[in-house]
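Note that one protein chain is taken out, while the other chains of the complex remain in position.
Note that the chains are named A and B in the order they appear, and that numbering of residues resets to 1 at the start of each chain.
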Amino acid sequence: MRWINIALGVAVAGIICFFAVRELLIDPMYFFELFLGGLTRGSIYALIALGYTMVYGIIQLINFAHGEIYMIGAMTALIVASVLGMWGWNTAVIVILAFVFAIVYSCAYGFTVEKIAYKPLRNAPRLSALISAIGMSLFLQNYVMLAQTPEYLPFKSLIPDFKFWEPFAHIITSVEITIIVTTVIVMILLGILIKFTRIGKAMRATAQDKVMSALLGINVNNVISATFVVGSATAAIGGVLIACHVGQINFFIGFLAGLKAFIAAVLGGIGSIPGAVLGSLVLGISESYFTGYFYSEYEDVFAFTILVIILIFRPSGILGRHDAQKV
Amino acid sequence: MNKPILNVKNLTMSFGGLKALDDVSISIEKGQIAALIGPNGAGKTTFFNCITGIYEPTKGVVEITPPGKNTQSLRGLKPNYVTERGIARTFQNIRLFHGMTVLENVMIGRHCRLSSGIIKAMLQPPSQKNEEQKAVTDSYEILEKIGLEKYVNDMAVNLPYGAQRRLEIARALATDPFLLLLDEPAAGMNPQETKELDDLILWLRDNENLTILLIEHDMKLVMSLSDWIHVVDYGKKIAEGTPEDIKANSDVIKAYLGDESDDA
Partner (left out) sequence: MAIKNQIKQSLIIAFWFMILTFPIMVIKVNTIRHTIDFRWANLVGVGIVTFFASMTWNYFLRRNEDQKKKEMDDDIPLIHRLLQNDRFRRPFLGVVAAFFLAYPFVFPMYHTSIMISALVYVMLGLGLNIVVGLAGLLDLGYVAFYAVGAYAYALLNLHFGLSFWVVLPISALLGTFFGVMLGYPVLRLRGDYLAIVTLGFGEIIRIVLENWDSFSNGPRGIGDIPAPTFFGHQFNQENTMVYIYFIVIGLVLMTIFFVNRLENSKIGRAWIALRDDEIACQAMGIDKFKTKLTAFALGATWAAMGGVVFAAKTSYINPMSFTIWESITILCVVVIGGMGSAIGVIAGALVLILLPEYLRAVSEYRMLVFGALQVIVMVFKPDGLIKSVRKVYTFNVQEKAIHEQTNT
């Protein structure tokens, strides 16, 4: 069984390499463009996937409402930017305030969602918490739809076309490069937060053993809240960036983005932060090639197929650990 | 027919780098009440899990010789097949089906001895009805043997603690085992309940032709019940013998030193 898997893997990898090299030789520029497009896409996935993976790591729950937090981040940024824009504020101030409000509000929503829908169910069966999460997601989507609008709203890009970037702009736009750079910075900051700060250490301890951490004087409730807040913040950044990139948003964008990011998190190994980043990049880039060379209308089908394949052959993901169930 | 009913040789189970069981060999004779003891975390429950198919051991042999049948290996079998072959178990942390009545919990144990499938369940031909009827009667009889018949239609979660532990035994019994594995059956019981459990286990051996292997911390119970005792510590087997041998064994005393566990 094992060697069949390996042989299959090698064969698939071989075929993919063959096509990649062929396409690279035929049209290297297009190949490269797709790669950068995938990198951008993957960066956004990574920003959202972090929230999934951190929350899963700590309370073993798929936070279905996470995509909605991301959507609310984008929505808040849009509202703030539009209001300030009409009041005629300076562009730089608008950009900063839009980001700040998006992040603060997403965090607040993430925090509140946890308190309402998950905290009372912490000792309930997993199915209950999962259904509650789905309910929360449904509620938030409809709340935004009813309070704002079901239509797509145009989102004026907050990120200007940089002057110094003009020579490269035909390969990768300033928005795209901003997305990639921001993601890298966020990842580094997050790495520092998790590795070196008090709360980061508490998070890692809680993820390993909740009861023991509580005995050692860690306030588990605070740590869980902090995890939701941090995950929401990165999702909000992702939300604003993708809105700048795509140029329009509505109440429903969180659904698909959330699903894709979740797939990325599973692909990388859910619970693992580097895994989420790696999985996101792999998913983003492969999606980009798939839509570029094959069928663009089956983009989502492709993502789900990857999810199913991964779950069947390597449920712990690329970097995930395999842990035995406790009896 | 001198083959041991359960024969475990060189069983090793590693989780990553940690060896929860290291080269453990245990064999159990037909009709024995054997005990597996050792300090907390010694690997006793892991041993049960390896036999019953919840874990697949890293190395080693697990063989059974059911009465009147040939020797067969259990290694790598899924838990449900192990149960079908006649090994039943209880759990250390009670795992009853809380959404069901007491009787239904026992009827679940009958599951692998019933043959009706979905189509039959939907159409309910006489054969299915009879089988269902018999399952109900059989399960009720088991409850009577264990002394739980008064709770028959109660929800399993609403039972008192000691009764829940007994229900686990009743449920295991319903699978028609020849070997019963009990994981800390007396944990959390008061002296009266423990005494009743003691009688029940002896009765099971004598009247139901069962062989019993139990994990237990209550040394008084272990010493009075067991024909043979196996001791593990840190995943290794350190001793085996009759209760008298074990009481005198210096390794065992060392393993338990500072942990006078008989009040567990």
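Going forward, a residue touches a chain if its C-beta (ideal position, glycine included) is under 8 Å from a C-beta of that chain, and two chains touch if they have at least 3 such contacts.
The model shown is predicted, which means the values in this text are computed figures rather than measured ones.
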item	value
Option from A:Y70, A:Y105 or A:F290 whose C-beta touches the chain left out	A:Y105
Residue, one of A:L121, A:L193 or A:V220, that touches the chain absent here	A:L121
Listed residues A:Y30, A:W89, A:F168 or A:Y298, member touching the removed chain	A:Y298
Which of B:Q32, B:T45, B:T65 or B:T175 contacts the chain that the document leaves out	B:T175
Absent-chain interface as seen on chain B, which is shown	52-54, 78-80, 83-84, 88-89, 91, 95-101, 103-104, 107-109, 111-114, 116-118, 121-122, 124, 128, 132-133, 135-137, 140-141, 144, 149, 152-153, 155, 157-158, 171, 175
Positions on chain A where the hidden chain makes contact	60-62, 72, 75-76, 78-80, 82-83, 86, 101, 105, 108-109, 112, 116-117, 120-121, 124-132, 134-144, 146-148, 153-154, 255, 259, 262-263, 266, 295, 297-298, 300-301, 303-305, 307-308, 311-312, 315, 325, 327
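The criterion applied here is as follows: only the chains that are shown with their structure count from here on.
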item	value
Gap in Å, rounded to a whole number, between the CA centres of chain B and chain A	47
